[in-house]
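All protein chains of the complex are present and in place, except for one that has been dropped.
Order as written gives the chain letters A, B, C and D; numbering starts at 1 within each chain.
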Amino acid sequence: MKPKFAMYWAAACGGCEIAVLNIDEKVLDLDANFEVAFWPAAMDVKYKEVEAMEDESILVTLFNGGIRTDENEHMAKLLRRKSKLLVAFGSCANEGCIPGLANLGTRESIFDCAFDNPSTENPAHLRPQIACQVPEGVLTLPPLQAVVRTLDQVVEVDYHVPGCPPESHQIAAVLDVLIAVVKGEAELPPKGAVLGAGDTSVCDECPRSRDVKHIDKLSRIQELPVLDTEVCLLEQGLMCSGPATRSGCNSRCPNVGAPCIGCYGAAPGVLDQGARLMAAIASVIDAKEPEAIDRVLDGLPDPAGTFYRFSLAHSLLRANRAALAEQE
Amino acid sequence: MTDKTQQERAGEERIGVYVCHCGSNIAGVVNVEAVAKFAAEDLKDRGVVLARDYTFMCSVAGQELIEQDIHEQGLTRVVVAACSPHLHEKTFRNVCERSGINPYLSEMASIREHVAWVHTDKAAATAKAKAIVNGAVERVLKNEPLEAIRVPIDAATLVVGGGIAGLQAALEVAEAGYDVYLIEREASLGGHMAQFDKTFPTLDCAACILTPKMAAVGSHARIHLFTWSEVEKVEGFVGNYTVTVKKKPRYVDEDVCTGCGICVEKCPVMVVDENFEAGIGYRKAIYWPFAQAVPNLPVLDPDTCTYFIGGKGGCKACEIFCPTVPNSILFDQKEERVSLKVGNIILATGWDLFNARRIPQYGYGRLANVFTSLELERMCNAAGPTSGRVVLRDGQTAPKAVGIVHCVGSRDRNYNGYCSAICCMQSLKLAHLVKERTGAEVYNFYIDIRTPGKEYDEFYLRVMDEGVHFVRGKVAEVSDVPIAPSEEGGKLYVQVEDTLAGLQRRIPVDMVVLSAGLEPRHDSAEVGKTFGIACSTNGWFIEKHAKMDPIATMTEGVFVAGCAQGPKDIPASVSQGAAAAARVLSHIRQGELALEPIRASVLEEQCSGCRICNGLCPFNAISFVAERKVSEINAALCQGCGTCVAACPAGAIQGSGFSNEQVLAQIEGLLRDVAQPVTREPVTA
Amino acid sequence: MTAATISGPKDFLSEVMAATPGDNRLNHCIQCGSCGGSCPSGAEMEHTPRRLFALIRAGERKTVLMSNAPWYCVSCYYCTVRCPQNIHITDVMYTLKAMAIQAGLYHDTSLPDFSETFVDYVEKYGRSFELGLATRFNLRHHPLSLAGMAPLGLNMLKRGRIDLTPHRIEGMAQLSAILERAKSLEGVLA
Amino acid sequence: MKALFYPGCSMQRNARPYLDSLLAIRADIGLELQEIDDWNCCGATEYMSVHRVAAHSLIGRNLALAQAQAVDTDVLTAGCSACFLNLSKTDTQMREDAKLNGTVNEALAAGGLHYDAGSLKVRHLLDLVCHDIGYDAVKARVVKPLYGLKVAAYYGCQVVRPDYDGRWDSHEHPTAMDTLLRALGAEVVDWSLKTQCCGGHMSVIGPEVAFGLIRRLIHGAAEAGADMVVTLCPMCQLNLDAYQVEMNKHFHTDYRVPVLYFTQLMGLAFGKSAKELGIGKEFVDATPALAKIQAEAPKVAEAKRRRRPKPGDGLPMPRME
Partner (left out) sequence: MTDQFEPVIIGFTCNWCSYRAADLAGTARIKYPPNVRLIRLMCSGRLDPTFVLKALSEGADGVLIAGCHPGECHYLEQNYKALRRHRLMQRTLAQFGIEPERVRLTWASAAEGAKFAEDITEMVEQVRKLGPLNWPANLPTKPVPVGMVAAEIPVLSEEVA
């Protein structure tokens, strides 16, 4: 019997699922070597059926998405129990990703933003309810938790595949490793390993020329009239997260003139990606007087959102104090 | 870096914790027994195998206690909770080294300066001491064994500045048999001392004691003289500096010129000598700085030479009359650059005179008969513009009354807040010389008379005996205008509060002498930058330690001597020059140098060559290796500040001695008593 | 808990410093006398500023507040700009005058009275009134010299350089309210 | 340029010629003045001697009114030294001393007012004329240069000291007014007393002290060969002019050195009539001095050719940078 494979989609956008499909004919190898036991985006298997499975009966689960709701948490724990290998797949599961940015506000502010904004028509200021009576019975929604947590903040995780989404060529490589293991051709990587990514930072793969840095102005890309196609974006005054972001994407964004936004997470061994970026960027600001420093920093209107765009939920502070307070 | 978790490491290590009583210094406030008990019991799972408290850990017995435990209990790491590491870190590192464990596997917890001496609440102090010990234990677990960095020392030495401090330093090193490159910005050696007439307190003739030293330096086989030259660039690190020296054109062929002086005699241009003669004498367009100049070569000033001013046409008297073959005058001489290899550098760049024009109420530059002390020095000098006569600005009249104003520009927050150290004695000397040469009434206006040197106060009393008047009060203003109808015209009135009498006085004099203070060289900040050393807010070069190391600087292999480090008199300058030479000789004799291994290094496999760090090092220790696309840190240049470690966005720079792991572990330890336990719901597998 | 640098009951020096605005640095006096030497009216003062500062340090409150020195200060600020320790000497003089009035200590009442008369007019009209001030002050303190000074006053009048009646500002009620509140806050800063 | 204007009590009355001459020349130098409506006395040097907080509040009311009324300018100017210094001092000390700032604003609140320390730039009139309008602009308006008139520029104390905002080149020997008067064509004498005290309020409360100080200044100006003293402050003008007569009596001397405002000399050079400029209201008649004004610039002796110094020559003077 083929070993079982599962993939689950928690608080995430679905991009990771698409990315897996983007591996083209490689998906046939997956099918050839695994029995798909559970993959809600691809086939209909009920939660009950998963619950009924024997513990550790699934060899590998690719879990994408962070833990935002009780349902996410329930499924994370369930799949942990049922899987031998639980893989945090994609930025959301690993470090919260864009949904994690909601940690800068409270649930209330998230609802306010989502259901009472200039583009919504909601005069009664209605909010979604966790339960509601309809003629057919009670409809329920899983409760939203105070903050987004990453998979490894909820259950133990065996491997990490970073990226938003993980690059398809990297997914293919990870699958190759798994298949080789299944065939007995390779050993499992050590527990906790990061798979499908490089060991340096994005700059290592970035073809742009680099020099000593003196930043006297930070701009957003639309504010720059012309962008040099050869020169480091940071040196051109764009906030590029490449220096502090794990390699593996082949510097996809800088290649096309867009600054790296940091989706592959912190470089190896780094505790807090945002802190590293803060330290690095502040170090090369070309100003000594507080006022002059502030003028440069004014070019960064949302520092927390910029430095922690992907890694907020997994950072040292994890969330705004008010949001965390609701957790208790 | 290590993959081991703190917990795993704690299991392997055997840590000894020692809590010092420091007599009652610590034990009087901190419950040392409780701290030791805390370490022994609560930190058992952190690898602490024993904890002791002892009266004086730094005593021989205290040190032996640790040694014995290392041998008998198999300690692998040591924490000493006692005074500041700045006092005894070295002591306890040595204990470890003697006992066979790497000295950097020890850690001090400062519970005296930072706890016992600054807090009164015993319970709170004890709690804080425990936290600090906890931090030190966590930190020591992350300490890595380190080895000193060894660099070979090039025996050649660079001395910058040919004043008395630089001369002394150069001679000492050369006499020991090593090559010295002596760089002097002016055309001759001698510095400020060459301008003086007599030296206090013995009244030796300055020239008589200085010129033999200049001659000795000028003729020393080991000393390579570069006058009229400046250091432009310094690269490398202790033991191995490459120095680029700019030789300004003298327009005189150094190899041919015999120093006969005919060119100077024939030159028709006469200009005020703002430099050596302090603006009260004249020189030619081609000139010697002064009669006993070393080297004995004239220098041509293109800014005043008729030939140069006329766009290279006319005059040429110097060339026409030059008797040497080939002709020594080289109108086309160009700036030259020379590259020198040296192992150590002594900076003896001296001082500038405070610009007395900055104090308008003293009238310098506006009132003719207000002079600076340096002008008076030149006037008193027999070789000076008045051949030693003390006269008013008219060049004729001897003054009948002279006021000497102390602290001009010194001890004054509007100008320089510091005491220039030499002005009191210089003023007393000038008072003596004026009295001796003119018989005038001399008034010294002082705030405090500071005579803390050998035979200095005796000199003060001698000058008093000579009938010099002393008025205690900072001069308010010097005015040429009589106030009351009773006051005489044509005099200078020194207006002052005689603070001892409690009176406002206006003392009429013919001449006022401003004892101007000493200032750092106007370009000291740039020069400091060239040599990688810093200036204090006052602008003097900062020594490594104000008391314990006033000769070295923060840059290894760069030493300071003389007034470049701060105002001082001749004996102190000579001493410091000799001391700097001794430090250099010690380096040279060691052959190689062991440097403190607190350094940053790049983990090449993690470096992606983003070059964020490249511009951050003031010591230029970081370079980019284009071929491998990585940055590299020169361990000998690195001073260990750790700025690049903090700045590396990829965490690819490691700081030994102050690693991320050490600091993060210390934070955890310091906060263990208040941290919330991190809980994760147990996963039922 | 506070740092040990500030300890004990307030001494006179601290009191004077606290009552003088900004970083007045009075405690940094090195007794050099550049203030006393610079003072245009220093010769008339019972104590030079330098000596006053020594007396302040010595806690000689009565001697200091009875001294005529602050009242002879002409606010020329020479002492202030020349002071090597940047002590705000002129401001300290104002402080001492205000303290002396409050304590009622200065023995010759004419000088404080001049200030107080001036203040009276300002508080009544919002503007100063030279004729009133000169007349009232001289009547009270130099009745004999009044006659001697009369030609000066007449000449001023003749040249249109002096008013016979004071001018009252419109916002007098507002000004009075402000000054009243201000006086109630006088102690706040010390 | 435009500035808020605080005339002060003196300019309204005893220094009326100062005000008149200023108003007469303002258009020529393009100075638009907006008088603060319903300003009050600045308290001179007296109020501060009695109540400190009240003195600052008294001045604070003027600052608050100025801030509220300001249209298109944040510059507040005054012609009187004491007024200028008081406005500047309160603004500065409120800026530097948070406690004072709070207290003064609390007092101002009783009158419904508020002042944001630092929101106005307090500048003396001479400072505006010399540094903002500029010597060239002044020179361009001169139609009757003051050739042949020798003047002593007298700055007094409180404009150049303590000089909170660092506006002047020196606290002791400033040169701005010298340059201004030269631009008008006058010859400016070099003298050592340009910032010495005129006696201030001592002329009223201790005349003997004041007489000594006045004599020194008048004597010094006369010694330096000045036909008149030019001033920028009502108090200085009053002391040197009105009390010159009293001083002569006291010392049995007969000095007759007229004292005019710099604005009056600017007016003369701009071709205004003496009457328009308030000339004639001074105690020491300025007419004889003004009669010295010539149509032609006096010939300046040609600079001596540089020659080589000979023995017996004097020592060179220090170079002034």
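Things to note:
Operating definition for what follows: a contact is a pair of C-beta atoms (placed from the backbone, for glycine too) under 8 Å apart; a residue touches a chain by one contact, two chains touch by 3 or more.
Quick caveat, the model's predicted, so the values are computed rather than measured.
When the omitted chain is restored, the residue from A:181, A:261 or A:304 that touches it is A:304. Of the candidate positions B:55, B:306, B:386 or B:536, contact with the hidden chain is made by B:536. Across the entire complex, the residue among A:81, A:160 or A:276 in touch with the chain not shown is A:276. By the touch criterion stated above, the residues of chain B touching the omitted chain are 84-86, 110, 112-121, 123-125, 127-128, 131-132, 135, 529, 532, 534, 536-537, 542, 554, 598, 616, 618-619, 639-643, 645-647, 655, 657-658, 660, 663-664, 666-668, 670-671, 674-681. By the touch rule set out above, chain A reaches the unshown chain at residues 70, 73, 104, 106-108, 111, 124, 126-134, 138-139, 143-147, 149, 153-154, 271-272, 274-276, 278-279, 281-283, 285, 287-288, 290, 293-294, 297, 300, 302-305, 307, 315-322, 324-328.
In this section, only the chains that are shown with their structure count from here on.
For this pair, chain C with chain D, the centres built from the Cα atoms lie 23 Å apart. Between the CA-based centres of chain B and chain C the separation comes to 47 Å, rounded to the whole angstrom.
Residue positions of chain C with contacts to 2 or more other chains are 78, 81. Residue positions of chain A touching 2 or more other chains: there are none. Pairwise chain contacts present here: A-B, B-C, B-D, C-D [touch as defined]. Residues 9, 12-16, 38-41, 43-54, 56-58, 60-61, 82, 85, 93, 96-97, 99-100, 103-104, 106-113, 157-158, 161-163, 171-172, 196-197, 199-202, 204-207, 209, 213, 242-243, 245-246, 281-283 of chain D touch chain C in their complex.
Taken together, the chain B residues at the contact with chain D in this complex read 268, 270, 272, 274, 279-282, 357, 360-361, 363-368, 372, 375, 385-386, 391, 393-396, 477, 479-481, 483-485. If you check the complex, the residues on chain D that touch chain B are 170-173, 191-193, 212, 215-216, 219-220, 223, 251, 308-309, 312-321.
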